[in-house]
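Removed: one protein chain of the complex. Kept in place: all other protein chains.
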Amino acid sequence: MARVEVRNVSLTFGAHKAVDDVSISFEDGGFYALLGPSGSGKTTLLRMIAGFEFPDEGSIHIGGEAVESVPVNKRRIGMVFQNYALFPNMSVAGNVAFGLQVRGEKGETVRRDVADALELVQLGHLADRRPHQLSGGQRQRVALARAIVTKPRVLLLDEPLSALDKALRTDMQVELKRIQREVGVTTIFVTHDQDEALSISDRIGILNNGRIVQEGAPEEIYDRPKSEFAATFLGDANIFAGTFDGTRLRLQNGEAIDLPSDARPANGDLRLAIRPERVRLVPSAALAESGSSQSSSHLAGTITRRMFSGSQSTYLVESGGQEYKAIVMRGNAGELEVGTPVAMQWDRSDLIVL
Amino acid sequence: MIRTPAFLSGLGRFYIGLVLLFLYLPLAIMAAMSFNVSPFYQLPFEGTTEWYLALSGNDSLIEASLNSLKIAVLTTIIATILGTAASLALFRYDFAGKRVIQSLLFPPIAIPWLISGTAMLIFFFGTGIGRGLHAILLGHVALALPYVIIVVSARLATFSRDLEDAAASLGASSWQTTWKVTLPCIAPGIVAGALFAFAVSFDQFVISYFLATPGQTTLPVEIYAAIRKGFTPEINAVSTIIILFSMGLMLVVSRFFRFGGSQ
Partner (left out) sequence: MAATMTQENGLRKAFPLLLPAYAWLTLAIFLPLSAMVYFSLLTSMSPSEQSSSLTLENYAAFFSDPLYVTLLLRSLRLGLVVTLICILVGFPAAYVLAKIFKGRAREAIFLLVILPFWSNSLVRVFSWSMVLREGGILDTALNSILPFEVTFDLMYSYPAVVIGLVHSYLPYMVLTCYLSLQAIDDALIEAARSLGASRLTTLRRVVAPLALPGVLAGSALIFIPVVGSFMEPRILGGRGGTLYGTVIEDQFTAVYNWPLGAALSFILLAVVLVILLVSAPVLRKTA
């Protein structure tokens, strides 16, 4: 168990800067997700922490020890690979024992540690099977047991759940979290799946183009994204782009939007974001009847599409040449038809200044 | 699935039958004649095993057979070790000029053996290496190496590099990774490569022909000499044995290595 510290690390492949001056620290015992689209550098960063790649610049410390030039087999890390990488020539127990054996441990110690690790992942009964006889979820557990049996200082997971189907993936997320809590090892988890990152990790680092875009607790990043990329990559967002005239945000089409009361941006170009589930839809007819409520901001538009997904409906609303998204939980009100003129309403405090 | 009309597919099957007949008929006839009494292949057929018994008294054929086996075994061992090492290097590492290095494997296969054989004769003679079994071994290993490298590399192509990474992440040195993970995983390819090497050496005639000396010769060279002197039923007998041996060997290879990847 150890704290991992990455300082000003860069790595270039040919003309491509895969990781660009990244600094991030992973606290002892924490569960971190590195989230980003493919090619964002998240896997390269993980592989540098593991020791498969070596940074051109910068330093990496594990438990206070500078490791950037230490080869992977001397770093005392545990890694779970995307396709599990179980040794096909060994049994389940053989796979788990491998890391202990290459360290020179023998006999009873190995047997006991392997049994404990398999017990932890609830696969004690499959110790003699071969990897090809296991299901995807079972392979996943073996890979995990193999990675933690050597008591690594840090556990690295490279998209470990991406090969599983959806239902199994949710189970494994819970399971992974339980095991991590039990072992207490610092864990770094690479994924491109935002839901996975949100549900599993203590903290998330979002990467784009080789840089860390934002780092923080899941709720913090979701509620207060600092950039349009962070806002749209982690969750969905409607973006209002326009000019701030000192009091309101003026959109290209002339409409104006109030800012959150505590926002004090400089005059000029400005972007606001709002989550689709924070947008309320009120038919324009109903609005006229009730005499409206000026307490919340609104934009007038027309529903262009409705997508039904069980517990909720997603509406696309066209307003001033832009398309916006609103997610409405069902049951509160009747469904709105395509073509209905509506007002999009929201609370000013739900707006995010980017 | 493409539906082929019955008559067309029947025609196809018949055609394959003819091709197989063409390929196997002469061999079958030779095998039959090796059990025929008449040394001039006269019919009607009268069964005998005398030609096989005669083989046991033919010292030069027996010695040539032993030489062939010895050289084939040595070729197999050397070519498999050198070829597997080279395949691993080509699989693991990237470096400038790798394509050139890989393309250098093809001359031994692509150049007619007549040219390789005469070139070896000139070079070995000129440098004092000379002719004989050691020269034949030198040539056979060079011919077998590309086959071993191609077969082992094909197997390595299905081997996931992640397995080596996983072993390293668990603390294994590259030596431990090679012996405990990589080599066991590609073992079927190595065995297939080894059997290929054996077959290449055991059946090789042209190179051996130019490098053999009267006392140091291999079975195919000895058979060729016998054929040139005139047919003897003993040659049928020994040829039949060789054919069955090589084909049996390749049947074993096919269990390790899928030639066509027929799925």
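As written, the chain order gives the labels A and B, with residue 1 at the start of each chain.
Methods note: a residue touches a chain if its C-beta (ideal position, glycine included) is under 8 Å from a C-beta of that chain, and two chains touch if they have at least 3 such contacts.
This is a predicted model, so every value here is computed, not measured.
Enquirer: Could I get the residues of subunit B that touch the absent chain, sorted low to high?
Expert: On the side of subunit B, residues 1-2, 4, 8-9, 12-13, 15-16, 19-20, 22-27, 29-30, 33, 40-43, 78, 81-83, 85-86, 88-90, 92-97, 101, 104-105, 107-108, 110-116, 118-127, 138-139, 141-142, 145, 149, 199, 202-203, 205-206, 209-210, 220, 223-224, 227-228, 231, 235-236, 239, 242-243, 246-247, 249-251, 253-254, 259-262 touch the unshown chain.
Definition applied: only the chains that are shown with their structure count from here on.
Enquirer: Quick one: in the complex, what on subunit A touches subunit B?
Expert: Touch residues, subunit A against subunit B: 50-52, 71-74, 76-79, 81-83, 85-89, 98-99, 102-103, 146-147, 150, 156.
Enquirer: Once bound in the complex, which stretches of subunit B touch subunit A?
Expert: 160, 162-163, 165-174, 176, 180-181, 184-185, 187
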